[in-house]
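Of the protein chains in this complex, all but one are displayed in their positions.
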Amino acid sequence: MSIATEPHGVTEPHAHSHGHDDAASASSRPKLAVWKFASCDGCQLSLLNCEDELLSIAEAVHIAYFPEATRAVVEGPYELSLVEGSITTPDDVRRIHEIRAQSGVLATIGACATAGGIQALRNWADVDQYRSVVYAHPEYLKTLDTSTPIASHVDVDYELRGCPVDKKQLIEVLAAFLNGRKPRIPTYSVCVECKLKGNVCVPVATGQPCLGPVTQAGCGALCPSYGRGCYGCFGPQDSANTESLTRQLVELGMPSDDIVRVYRTFNAGAPAFAAASDAVEADAVEAAASRAAEQGGAS
Amino acid sequence: MDDIRILQASGLDALIEELRSRGFRVVGPTLRGDAIVTGEIRAASDLPRGKGDSQDAKTYRVRSRGDDAYFGFAAPAQSSKPVFFPAEEVVWRGHRDHDDDGHFTVERDTPDGAPIALLGVRSCDLRAVQIHDRVLAGRSHVDAHYVGRRDGAFVVAVACSDPAASCFCASMGTGPRPATTDPETGASSYDLLLTEILGEDDHHFVMEIGTDAGREVADEIGASMGHPADRDDAVAVTDAAAARQTRAIDTTIVHDVLRASAESPRWEDVASRCLACTNCTLVCPTCFCTTVQDVSDLTGDSAERHRVWDSCFSESFSYIHGGPTRESTKARYRQWITHKLSSWEDQFGMLGCVGCGRCITWCPAGIDITEEAAALGRMSGLAAPAPAT
Partner (left out) sequence: MSTAAAEPRIADAGDPMVPRRYAITRVRQDTRDTFTLLLDPVNGAPLTFRAGQFTMLHAFGVGEVPISISGDPAAPAPLEHTIRDVGAVTHALVNAHPGTEIGVRGPFGTSWDVDDAADGDVVFVTGGIGLAPLRPAILDVLRERDRYGKVLLLYGSRTPDDILFGNEMHRWADLNDVNVQMTVDNAPYGYTGKVGFVTELIARAGFNPRTSWAFVCGPEVMMRSAASALAGRGVPAPHIRLSMERSMKCGIGLCGHCQLRDLFICVDGPVLDYPRLEPLMSVREL
């Protein structure tokens, strides 16, 4: 199966759309593989945390590759691949292409896989310097200058955001896959989930900064439900207006450094958040320069 | 129905108890965390006694009033919209057999639960309920779940004494004192209308009777007879509240202003501020857009259709194959405000805005519908230029 011609989107409803007919036979159940790149394994653990559903999942799919859960390895191709982690080494680049070629539907899970993760902070740093500071023999290390999402390297059918992913969304992807439909992954803001739950808006009612208006839903508005502002771990919503939100964060008294940091936490590699953080940084530099000029003029 | 009663503040518990004993689930304002919200009221102690609120663009704070007023605040964080029109509900449940060609059965969901008594509903929110009666229950097709909850509901309205800076019901003609009857149906707007009178050493409600059911309740709890002068007191409260409102929309021109503004440069301006976060639509007491979500289990044999609030500010809202018809935020804001202040009138013979001010308070970017309407008015040439102040 060549990568370029790989048909994406919803798979044909072949045998696996009726997996329950022959749940007993491993060979006829669709094969599921779970892959790991640069990441903390937390998203894979979310799958293992699906305690109530795990049994039905195991009946519906043949878990063919999932090192976090089992040592057994079944050869590909795999009808469904879940990919965790970001691409940070030359070997990662080779491996993700192989995985794509062996996968029917490929879904990336978590902030690392969808936006480079926290390790995408290296995109703003000097990797050579890190390397020499951290490792005794940096010459043995083969690493890339950047941490990039899977979709920067291969075609991705569905993306599940979050650090970690939401268990319900993970099950939705599996249910959708098994029934030959598109998973329902809303791309609107966290605010929708807050309002549907009856949460009172955190920034409006308490003055705490909140990234909810620019962040994609899916977590069930977890942090705001506990009275805390959203940290943006699901990355930018489809219509994120970070410029406007930045102005609000400034008005709420958040220092520029902190604003840069919140945009560059879990989803630093997401274009909308990366650009927002760069803009804040550029403004801060400009402001500092004009302050210096003023002071220079005054003295 | 010129029947005026006096209910002492201490009699609120009797009123609540009477409604409960009649089988109603009483729903009204209550303090939860950082805000006054709408919730179940079991006793007068559940009401936010002594609490007021400060509301303005993108700010909401609860404050202590330093008195005993039960209803000394403006619009709660959410209106009574979710009471009759919940954010999410099941439309039907289905099951598929596997042995028989995907044969399936579908069963409509019928909401159960006690009939609702709204206690303390504000004039703006009451008007919004009447608007929903028209939109969801007054056309050729009705929302059966809404009708089921709405029919048989009991309404104790409370006239507004303390509008917030975000309020503009007076300009919309929707408050602060509710109209006696629904202008569309002629039915009484409320069963009982209370106006809170807080004197030096006197705390009572002027109770106006709207329906026979309201009178029965008033009789049952022994609300004493009042005088026409008591109603003058009540009207004085709402007149003063109206006079304190600072925001306004000019309803004489706003329909035509929006009609004329489809290509206004103002949309770019507002889109630079708008977060497309959907908050305004989801706190609006009249916004009624929903989507359906088909939820299935892993096998796909059990499925449910859910009806869920939706918002014209989300990209997916207008999605057809090939992409959204309203791709830009400016088109989405234009759709929303034009619907509220113009096309709603074409559709339903009334404006879709009741002046509750929630979209102003709860917009994290502080976008102000009255300011946008005024700016569009000036830019369209239909409103006089802003007076020099």
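Should a chain be cited, it is by its letter among A and B, assigned in written order, with residues numbered from 1 in that chain.
By definition in this document, a contact is a pair of C-beta atoms (placed from the backbone, for glycine too) under 8 Å apart; a residue touches a chain by one contact, two chains touch by 3 or more.
Since the structure is predicted, the reported quantities are computational estimates derived from the model, not experimental observations.
Q: Write out, one label after another, the shown chains that touch the chain missing from the document.
A: A, B
Q: Pick from B:A14, B:A87 or B:V142: which residue touches the chain that isn't shown?
A: Counting the whole complex, the residue in contact with the absent chain is B:V142.
Q: Where the complex has a chain not shown, which of B:A74, B:A153 or B:L193 is the residue touching it?
A: B:A153
Q: Consider the whole complex, including the chain that is not shown, and state which of B:S123, B:T290 or B:T370 touches that chain.
A: Only one of B:S123, B:T290 or B:T370 touches the chain omitted from view, namely B:T290.
Q: Which of B:Y60, B:F317 or B:W362 touches the chain that is not shown?
A: Checking each option in B:Y60, B:F317 or B:W362, the one touching the absent chain turns out to be B:F317.
Q: When the complex is taken as a whole, what residues of chain A touch the one chain not shown?
A: Interface residues of chain A facing the absent chain: 10, 12-13, 179-182.
Q: Going by the touch rule given at the top, which residues of chain B touch the chain that is not shown?
A: These residues touch the chain not displayed: 91-92, 94, 96, 101-104, 106, 108, 133, 136-137, 139-144, 147, 150-155, 185, 187-188, 190-191, 210-214, 262-263, 288-292, 294, 296, 300-301, 303, 310, 312, 317-321, 325-328, 331, 334-335, 338-339, 343, 346-347.
One rule holds for everything that comes next: only the chains that are shown with their structure count from here on.
Q: So the centre of each chain is just the mean of its C-alpha atoms; given that, what is the distance between chain A and chain B in Å?
A: 37
Q: What part of chain B is in contact with chain A in the complex they form?
A: 32-35, 37, 58-61, 77-78, 82, 87-88, 98, 271-279, 282-283, 293, 296-301, 308-309, 311, 313-316, 329, 332, 361-362, 364-365
Q: Which chain A residues qualify as touching chain B in the complex?
A: It comes out as residues 17-21, 53, 56-57, 60, 171, 174-175, 178-179, 184, 186-189, 191-192, 195-198, 200-201, 203-207, 210, 212-214, 227, 237-241, 243-245, 247-248.
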